[in-house]
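Left out: one protein chain. Kept in place: all the others.
As written, the chain order gives the labels A and B, with residue 1 at the start of each chain.
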Amino acid sequence: MKRNKRRLQEWLISLPTLLWLSLFIVVPTVLVFAIAFRPANPYGGIGAGWTLETIRGLWTHGYLVIAWRTFWISAVTTVLCILLAVPTGYFIARASMKWQNRLLLLVIVPFWTSFLVRVFAWRSLLHPEGLIKQVLEGIGLASPQATLLYHPGAVVLVMVYTFLPFTILPIYAAAEKFDFRLVEAARDLGARPFQAFRKVFLPGIRRGLLTAVLVVFIPALGSYIIPDLVGGPASEMLGNKIAQRVFVDRNLPYAAALSAVLILAVLAPLIAVLVLQRKKGKADIIIGEAP
Amino acid sequence: MPEFLEFRGVSKRFGTIQAVGDVSLEIKKGEFFSLLGPSGCGKTTMLRIAAGFEEPDAGRVFLDGRDITDLPPNKRKVNTIFQSYALFPHMTVRDNIAFGLAIAKRTKREIDAEVDKMLHLIQMAGQADKKPDFLSGGQKQRVAVARALINKPDVLLLDEPLAALDLKLRQKMLIELDLIHDEVGITFLYVTHDQAEAMSLSDRIAVMDSGRIEQVGAPAEIYESPRTSFVAAFIGDTNFLEGRVLECQDHEYCRLAIAGLPEILCFNDRQLQPGQTIYLSIRPEKVHISRERPEEKPQRNIMPAAVEDVIYLGSTTKYWVRVAGYRIQVLRQHSRYFLDEKPLRWKDDVWIWWHADDGFMLDHFRKADESLLAVPPQKVGEPLNGPQEK
Partner (left out) sequence: MKKGRLPLAATLLVLVFFYLPIIILVVNSFNAARFSSSWQGFTLEWYAKLFHSPEIWLSVRNTLVIALGSTAVSLVLGTAAAFALHRYAGSRLQQAHYTLIYTPLVVPEILMGISLLMAFVAAGTGLGLFTIFLAHVTFCVSYVAMVVLARLQDFDFQLIEAAQDLGASWWQSTRKVLLPLLLPGLAAGGLLAFTLSVDDFVITFFVAGPGSTTLPLRIYSMIKYGNPPMINALSTLLLAVTLTAVIASQRLARLKR
């Protein structure tokens, strides 16, 4: 009797969010997959009937190039972010309490500014007549015709800029919980500093590392603004294509098909991690504080 | 004396673990009653059942004759001191103490008067407006006590309240708790794993293990007359010897045969049959040790032994001696400093004896309880075990 009452209470209190999120996440996602199987309406929007044409249309050279580019830009961004975040997170975790709070605040504050604004700031900086170009010209590293903007490097730079705070935080959180005496023990047993770092510290924060990787790689796959504003046509990514199909071509089924691909691309690493979790029996590698 | 707080056949299971199994207990009014046992024995569960935070799967709880089993915690005239004190961090000391009275909707004047009285009792009138974060461990505990007592509960439940304090502070708070109990006269139900606490504070103790009550009695009774091997081994130290009854004389003493030892005489207060297997428990401080052979007296159990370990503890010395196949612990107090007596050392041949009144035959022996005795191993890597039996 008590158990039923408890279950009823559980359902009641969970119901609002369950309903809302089912309605606004689950249903729309299913719709995206459904619409991918419909033809485009020549006047814009969704046509009638069902077809595989839209999906087949994905397998063209143009799309594959974009898919590949999306992948490698995201991968490079992820690697760079991790390379910068690990020493930074380590440094902050080893600082005194007072400094930890200050440094964390310093890391977070840019996040509080508008994302668009930050991308725009880089656009100005990287502009042919912008500051960085002037400095580089001054020290002879660039010619007046060179453009820093509108190519994949700029996209990677701004993506790293955007995602770095999100990478530093989970690594910091894991480093903070890490018992640094383990590294001391390793040194005591004869390990050189970098060895201790590689064999003891990095495995010790692997949960944070995994979270950091996911928190960059997956949003990076879906980037739209950054390639749009600083990337130019040579750096088009999946996100741009989707937006173009929606707003320029008014071709919703194509956009849906592309989105479905992106959804699968995003799900793949998540599912891989979940399977790894189950196998190893270790709970919440990504999820941190799962109930 | 009426039984004030009563548990009748209480059982509680958590998943697959039987935390409390068919326990019945009667606590008298005004008593200081302790539940003593190792972690996981069920003592905290019993306390929480009394408080109303757990519902028993079976059995009933009575307070002053009334069945309170189905009452929620806020409706019981029972208050709890939690192990971590659970002081409300966002309220001052004053507001914490006043909480129960404020809930009971007493007038502001009444509340202030009572709170001031309490502050005086715990000597914290000067800290009334501090928040718990700024208090020391001992101060927090006093506030917790005041917060509970101000409601004049029928029973005060204490859940290992001294566990978080360091040794010196714990000793001080022990005395304070004792004084408070004497002063206020309320029934205390005290839960602890520390025997010293339980023995020094309690009128009666219930020793628990694995959800069952092993023995209930006054501290001296528990210590001197343990009924089971668990009680004998958990409280203080002891030696276990397995033997056979030879003959019981007029319900006073029994003659026992223990392999490798001379005939042992032991006090007996129950019916035993010749040939019955018994287990003898003899506490180390009851065993005497000396170089010279002690005088033969009718009720003395005397035997030769060899010293294997000597552990000097300052006021006492612990000896581990070997008799036949057994390792026996002997505790000797140094009540006088003998200048010319040579201290007993490793490999010395000695004599040990104990009085027949000091041994105790257990009702119930469990081999597993031997692991509660910290018998030192003879080699590195050897497991700790009870006395060897050949």
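One rule holds in what follows: a contact is a pair of C-beta atoms (placed from the backbone, for glycine too) under 8 Å apart; a residue touches a chain by one contact, two chains touch by 3 or more.
Being a predicted model, the structure only gives us computed values, none of them experimental.
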{"item": "Full-complex contact with the absent chain, from A:52, A:65, A:116 or A:234", "value": "A:116"}
{"item": "Hidden-chain contact residue, picked from the options A:55, A:76 or A:103", "value": "A:103"}
{"item": "Contact residue for the chain not shown (choose from B:9, B:72, B:294 or B:343)", "value": "B:72"}
{"item": "Chain not shown, touching residues in chain B", "value": "51-53, 72-74, 78-80, 82, 84, 86-90, 99-100, 103-104, 147-148, 151"}
{"item": "Missing-partner contacts on chain A, residue numbers", "value": "6, 10-11, 13-14, 16-18, 20-22, 24-29, 31-32, 35, 45-46, 84, 87-88, 90-92, 94, 103, 106-107, 109-110, 112-118, 120-125, 127, 129-131, 134, 161, 164-165, 168, 180, 183-184, 187, 193, 214-215, 218-219, 221-225, 229, 239, 242-243, 246, 252, 255-256, 259, 262-263, 266, 270, 286-287, 289-291"}
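Criterion: only the chains that are shown with their structure count from here on.
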{"item": "Centre-of-Cα separation between chain B and chain A, whole angstrom", "value": "59"}
